[in-house]
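Note that this complex is displayed minus one protein chain, with the remaining chains in position.
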């Protein structure tokens, strides 16, 4: 890029205003001509919209972090229901939280200041803390009852098949992520499945179980390989991010669209905080991809992105 | 608080959903019963609303960070115009950016990837970078012309008086923060005024100038002392945060309401990231205050808070 | 704790000095009476020392993040050789990097400014970037050759058994983490094994492979259950942290010692940044445990901790 080309790309920052009956979509669009994370958020919304409208794009969605304890189960459910993702990669914890809520156990919150909570007392009360949210131990008992009664006919199926089987057991019309994925044939991958309370119960009560993680890995590579175009949305980072990225690395078509929403940063060198720019060197993201990283808590951004897609598509 | 009282404060996390014609205010209200930063944002909006509706509350607003380069001049202007703050404490950089935009010089942005920008080339092009925003050097020339022609009759007035004088010189109907504060008699304090391009020009061209910073300091203490109730909103931290907090420290009424929006954290021990809880030990925030810290970029949160206040008050 | 008890615990901050022939151990000890992360580092060293000296303590070590690309293979090797950990939980990436280095492929660095690197060009050069370190693609070819020639007799062994088998194949006297663990019978757990380049090669070339992740999970629970006392050191967070913590959650003896070194923070609600205090509510860390979190990059802290242990035990 020459200096002249560089300058031609520049335009005035938009000192936008919010008028009385402002429309949400217009607000996000206005942020496009600002700077910092506001601009990145607007760009992320724009890219996601384009990704959904591109009918040949397979949308990979990596979900890490305790979003369901923080009240994001309904949003994620509708996100999936409305077709905003095609492949979900997530953590065992998210699936455990999803089952707990779906079985009628609830995460708790309230007028409790996290700075002054006494974790030792919480322990005595069988109350597990997730920052400012609490999960009573009895949720694990409910999950245990649910898991131990499962009739698993194939103990070596891929984890993704097992997760579809699990989803099928859950009640219709529930806000469950497992359920909506099962009913829409959206595969869920969970590479670190045994790192979860759900898998612990499975291991305790179904001792012959040996779900095939390698078949998932190869299936995921096939999905990436077969995608005419690929799009990526990363929430939080972690294993879901890496698993999506490694699948795209050796494909003929790396990601054409990429978004990540995370509080992690590049300087400590971990993959969660790595820039999407860096992913270009690996061939995970395409050299001419559109991409945007929003450095922010997903509990704020995910509802905004959902709302934007809902209103603008 | 007994275990029983603790439990009575708890309730289910709200797995909210966004329906088709969702209203923005309701969305923010729904986040109140979630967790993490979503809950903190909702609580911050609720507290700010209460603070505005409390007619006996003096609202101190601390603004640090390059918000105007990022396109937030209009929002801040309307924030002030609509009565959402009573006292502004800010940085010299913000005032410098405000004058540049008001005089018709503009911050620039565009389709420029910050990961690949060449700062050495930018320097050759007289283009100063502020993350992903650019300010051409000629803005400083414009400010110089503006400053050198000022006729300053009192060289030892407080900085806040000088800032009112400056605001009075700026055109009517401009989106200037200085102007709207001047026209509404809202004092602006800038304790680190000489740490700015604006003050440099003043010092170069008005060599007898010795604006009285101590009078500002005492005036600010008087404002805090006289407030029947005090409310605080901190954007970013820095000197504006400390200046507001030190004024409240020895007052009979420390802050009853306190909000901060920052990416800084408590662990490195600096004041910018210090919790509002910690401020209670100092008597800066009241023992029974309502408070909330949102760990997020203000360029995303400030427009949302403004919009919430606008629609719900 | 009464106010009186609180005050009795307080003492003056030590305004220490570093004299000419200062000993490193004394410096760390001096930091014990300071504040912020310096104090946390000193406390972490002290706790780790106590953990090593407690012969009945099983030391669980969770390692996430690209430490080998950043030059920490030798330190980690010696850490293990010197008996500073009993159980290693890590990521597939770390194992992949370990094999690459051990087979003679090297991560690269140099006088390269990360702010100005062109990832698109790197891609054309088959050079994969990990922040400011580079891994040429041919390392993957070397790993492929190594993996495809393996003669795996049991395709359903636990991952930890396979990792011991892998370690046994690597040359003696190499700085390999896999090798030193294999030769010392230190189990390595890798719950997200299929999330790695190593596992991809395994899956491509050994299509019947179905390593049993559930047996690892149960074996890990047994190790935690049988530990008379447990100690935990977490580098970075991620799956390794959660996998160790979930194993301790239901044990009669949760961790008596706990250290974590991470740049992640609690506010976004993810487990990586969760405080060790929070882990008490879950019964992962004991109510009377000694614990310390150092908010810092492990590439700086890990060598310091190693050196401290080496010199003081």
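So that you can tell them apart, the chains are marked A, B and C in the order they are listed, and the count of residues begins at 1 in each.
Note that a contact is a pair of C-beta atoms (placed from the backbone, for glycine too) under 8 Å apart; a residue touches a chain by one contact, two chains touch by 3 or more.
Keep in mind that this is a model prediction, so the values were computed, not measured.
Q: Can you list where subunit A touches the absent chain?
A: The missing chain touches subunit A at positions 35-37, 115-116, 118-119, 265, 267-269, 295.
Q: For review purposes, identify every residue of subunit C that touches the missing chain, sorted by number.
A: Per the touch rule, subunit C residues meeting the hidden chain are 3, 6-7, 9-18, 20, 22, 24, 27, 31, 33-39, 41, 66, 68-75, 77-78, 101, 106-113, 115-116, 121, 124-125, 130-134, 175, 263, 275, 277, 295-297, 299-301, 303, 306-307, 310.
Q: Please output the residues of subunit B touching the missing chain, sorted low to high.
A: Residues in contact with the chain left out: 64-66, 69-70, 93, 119-120, 122-123, 127-133, 156, 191-197, 199-200, 202-204, 209-218, 221, 236, 238-239, 242-243, 246, 263-272, 274, 277-283, 287, 297-299.
What we mean here is this: only the chains that are shown with their structure count from here on.
Q: Quick check on this structure: which chain has its C-alpha centroid closest to the centroid of all protein C-alpha atoms?
A: Most central by this criterion: A.
Q: Which chain lies the greatest distance away from subunit A when centres are computed from Cα atoms alone?
A: Farthest by centroid: B.
Q: Counting shared numbers against all numbers at the contact of subunit A and subunit B, is it over half, same, or under half, different?
A: Counting shared over all numbers used gives more than one half: same.
Q: Counting only Cα atoms for the centres, state how far subunit A is from subunit C in Å.
A: 25
Q: Where in subunit C do residues touch at least two different other chains?
A: Within subunit C, residues 119, 265, 267-269 contact more than one other chain.
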